[in-house]
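Report on one structure; see the data block that follows.
Of the protein chains in this complex, one is absent; all others appear in place.
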Amino acid sequence: MESEELQGIIDHYAGEKGALISVLQDLQGVCNYLPEPALRQVSDALHVPLSQVYSVASFYNAFSLKPRGRHHICVCLGTACHVRGAPRVLQEMERQLGIRAGDTTEDMNFTLESVNCVGACALGPVVVADGGYSGQMTARKVSPLLKTLGTSHEENQNDS
Amino acid sequence: MKKIRTIAELGTLRAALERERESAKVWISVSNETCARANGSDKVIAALDEELRKQGLADQVRVKGTGCSGFCDRNPMVVVFPKEIAYQRVSPDDAAEIVGKTLIKGQVVERLLHHDGKGHAVQHEADLPFYRYQKRLVLRNHGRLDPTDITDYLASGGYTALSQALTMSSEQVIEEISRSGLRGRGGGGFLTGRKWKSCREAHGETKYVICNADEGDPGAYMDRSVLEGNPHSVIEGMIIGAYAIGARMGYVYVRAEYPLAVTNLVIALQQARDCGLLGENILGTGFNFDIRVNRGGGAFVCGESTALMASLEGRVGEPEVKHIHTAESGLWEKPTNLNNVETWANVPVIINKGADWFASIGTEKSKGTKIFSLVGKINNTGLVEVPMGTPLREIIYDIGGGIPHGKKFKAIQTGGPSGGCVPEELLDLPVDFDRLTEVGSMMGSGGMIVMDEGTCMVDVAKYFTGFLQDESCGKCVPCREGTAQMRQILSDICEGRGRPEDIDLLEELGHVVQDTSLCALGGTAANPMLSTLRHFRDEYEAHIFDHRCPAGVCTALIRYTIDVEKCNGCGVCAKQCPQNGVSGEKKQPHSIDQHLCIRCGICREVCRFEAILVN
Partner (left out) sequence: MPTLTIDGQQVTVPEKTNVIEAAKTLGIEIPHYCYHPGLSVAGNCRMCMVEIEKAPKLAIGCFTPCTEGMVVFTNTEKVKQARKDVLEFLLSNHPLDCPVCDQAGECWLQIYYMQHGQYESRMMENKIKKSKKATSIGPHVNLDQERCVLCGRCVRFCDEITKTHELGIFGRGNREELDVFPGKQLDNRYSGNVVDICPVGALTDRDFRFQVRVWYLGVQDSVCPGCSRGCNIQIHYNRNRPHHGHGRRVARLKPRYNSHVNQFWMCDEGRYGYKFVDAGDRIISPMLRRGAELQMATWGETLAASAERIRAVNPSQIGVIAWPQLTNEELYLVRRLFVDGLGCKNVSFSVPSKKDGGGDDFLITADKNPNTRGAGEIGLPIADSTGDILQAASRGEFKLLHIFGHDLLSSGLDQPLVESALAATETVIFQGSNSHLTVDRADIVLPSATFAEKSGSFTNFEGRVQRIHEAVPPLGDALPDWQILNRMARALEMGWDYQGTEHIFKELAENVAAFSGLSYCVLGDQGELLGYKPTNEAHIPTEPVTTVII
């Protein structure tokens, strides 16, 4: 990410008190994670100590300090999803991707995360993959979902 | 949209909008919230639009994407007005039939109607048992309004409460809210009027109002639904509150996990601003107020007021020890009033209908209605708004339609992770703030997770304790270390490593965490474990002493086997087994290799003959 782009984000919140979290959210929106040099720039620009920037960045679930994969899969572990078998869905995801929740596959294709409720309880178990919601998930539906994502990724690559 | 300069102008505009709506009687609503979209509601809207165009009705019939009227697992829901014919689980392919049959021929598409337990089709939304027992105040317009169109809200009486409030003194507004008996819907149950009053009386020029939309309780999503489906009701409530308290700035702290709620809220705010309902000199009264949206960073503890304010200030969302209430020293150390989404959305209702009317609903100490999200092992999943004091049994069976697949009810978990489980023998409990607390649970933000015989209560306790461990901010020792220890012990029990002394140890640890933690998260972190221990001790004992999970949930304690009587050797399970652990001759009963089995349950899921047994 270019530092001018980051400056643009920072300028957007110019004069707002306590803009740190919003700036980091926008930054992550652009970069997909929070790169260290950008954190330094945010610290300088907002006059917030680096230690505070880092505390915030490492405290909130929404932030990632590591680069994330091209596809972002989020398994909801809310209560409604849990009692309807979400742990098995997550387990199957982990098994098929070969990573644990919170990690990214080596080829940088998938990042798997869990979330404590996306508020779509009627659909439980829910998986949010690249912003799209899949409801009534089961372990069996994991493989087809991953395939769809993988395909859309290939398509995108072919397009470009 | 033109700026509305006076209260009178708003009245004139509303009258015009109402006339406009009157003249366009036939229209279609499609619930278009997050869960409806997950089931393709936007495609349904597009298909309906397309179909109307094709059949030449595009100019006469408007298709509106609306909020969800609460019957969430029937989404996408399509209601054809004015007859209010309600269709459920509509797909884009149904569009042609709906337009062709219902709109043009005036016939009902039978197969899309709701069918009750006895197989009778129900035509009208209001006749659905799901809605019949509800009393919908906050949710009254969900499913009718386009949340991205302020004129829809205005035409349905929106901002009349604001007009009314602005003609009253701030003391009168507070008095009205106090008299209504409204209590905070976020879980605390604190009297809203009293809270406003102390903030109003606090010293200082600058004051803030905040809307807590950091709906963290898993299984509760009414705040999301209200923000997505009717954001103006919250905005209107906040403006009235700000006027009463003397605040000029408001914040909505909304979960980032709710992208559509953020989008709709931001649109609504901008429209309100454009109309002169927010900003300088609101409706010519000289009152200035604006609202900003802050997205949460994903931390359950930020639902706690001091943590939420720390987060708004751009800091780590850790609760703080405080002598002074946030009403006197909150955000940026200024007097701050924090209410949750549902509380704010109740405010216009009270101003419109009057405190006495509102106070006539509910129980002695809990007034008005409460929205519950009825989820889990229940037939009718959705958002339910009922008067305070409605018995649990009514909510579960009359509204919720009971437990699916004829299974046996076991417990209902209320109050989110801080709450507790209510067992069957307490089902006649009238639900209000105080009664739920009496039985060791709590109201919380209104999550109701129904559990049946297939739910393991130790697993549930482990789940919530694990949730709280993940969400513990880590600041204070008992919560940070205690939740981890409790979870560890619960995991051990679930995995067959439970020790006889663990039950006593759990109880002891639970009380320590309760008594010594810094904030409410820690103070209630033991509730799920303690309340399940209280009501379902036998399940703990079965895990520990018999190494058995009675509900068949804890994978370390269960085995999948094949019932040779029922298995016809179709081979589907063998094909689907990720471990290639199922084998057998074609058309002969199969068997599962226990060494290979990872207990993923796929075989059971795919078997059409109920031949996979759990034991």
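By written order: A and B. Residues from 1 in each chain.
Here is the rule we go by: contacts are C-beta pairs under 8 Å (C-beta built on N, C-alpha and C of every residue); 3 or more make two chains touch, one makes a residue touch a chain.
As the structure is a prediction and not an experimental result, all values here were calculated from the model.
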Touching the left-out chain: which of B:Gln488, B:Thr561 or B:Ser591?
B:Gln488
Contact residue for the chain not shown (choose from B:Ser178, B:Thr516, B:Thr561 or B:Gln576):
B:Thr516
Touching the absent chain in the whole complex: find that residue among B:Cys473, B:Leu530, B:Cys567 or B:Ala611.
B:Cys473
Contacts from chain B to the absent chain lie at residues 299, 320-321, 323, 469-478, 480-485, 488-489, 492, 501, 505, 508-509, 512, 515-518
Tell me which stretches of chain A touch the chain missing from the display.
36, 39, 49-55, 58-59
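The definition used in the following text is that only the chains that are shown with their structure count from here on.
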Find the geometric centre of each of chain A and chain B from their Cα atoms only, then give the gap between the two centres in Å, rounded to an integer.
23
Residue numbers of chain B touching chain A in their complex, please.
34-35, 37-39, 72-73, 75, 215-221, 224-225, 255-259, 294-300, 311-317, 332, 373, 375-377, 381-382, 413, 416, 447, 449, 451, 455, 460, 463-464, 467, 470-471, 473, 576, 578, 598, 600-602, 605-606
Touching chain B in the complex, chain A uses residues 17-22, 24-25, 46, 48, 52, 55-56, 59-63, 77-85, 88, 91-92, 95-96, 115-124, 126, 131-135, 138-140
